[in-house]
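Below is one structure; the comments refer to it alone.
One protein chain omitted, others in place.
Let's turn to subunit A:
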Amino acid sequence: MQLTLEFGGGLELLCDSVKIHKVSVEPQNGAEMLTMKDLLTWVRTNLIKERPEMFMKGDTVRPGVLVLVNDCDWELSGQLNTTLEDKDVVVFISTLHGG
């Protein structure tokens, strides 16, 4: 399925400074649905070019990273269990502290 992945707040630096990635990702291991858990693994393997610890901690994103599925906090859709559909937009954004 086609997904748009966006990185912001400095996370784009981990993937060659490219903010928007149009990608094609299929459900893993013959499963019917693609979950956010699968997508994180896919992103870590295929998009993150350096310092993966700045993106993930354990099997989820590191503290300070907001994940938005179609402009909605993934806490509201089941976090790692959120299932994705064709043409979904997933945003990973690091919280900023500067001013």
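Throughout what follows, a contact is a pair of C-beta atoms (placed from the backbone, for glycine too) under 8 Å apart; a residue touches a chain by one contact, two chains touch by 3 or more; residues count from 1.
Basically, contacts and distances are computed from a predicted model.
When the listed names "Adenylyltransferase and sulfurtransferase MOCS3", "ATP-binding cassette sub-family G member 8", "Large ribosomal subunit protein mL40" or "Inositol-1-monophosphatase" are checked against UniProt, the chain not shown comes out as "Adenylyltransferase and sulfurtransferase MOCS3".
In the full complex, the hidden chain is touched by subunit A at residues 8-10, 19, 50, 53-54, 62-66, 68, 71-73, 75-76, 91, 93-99.
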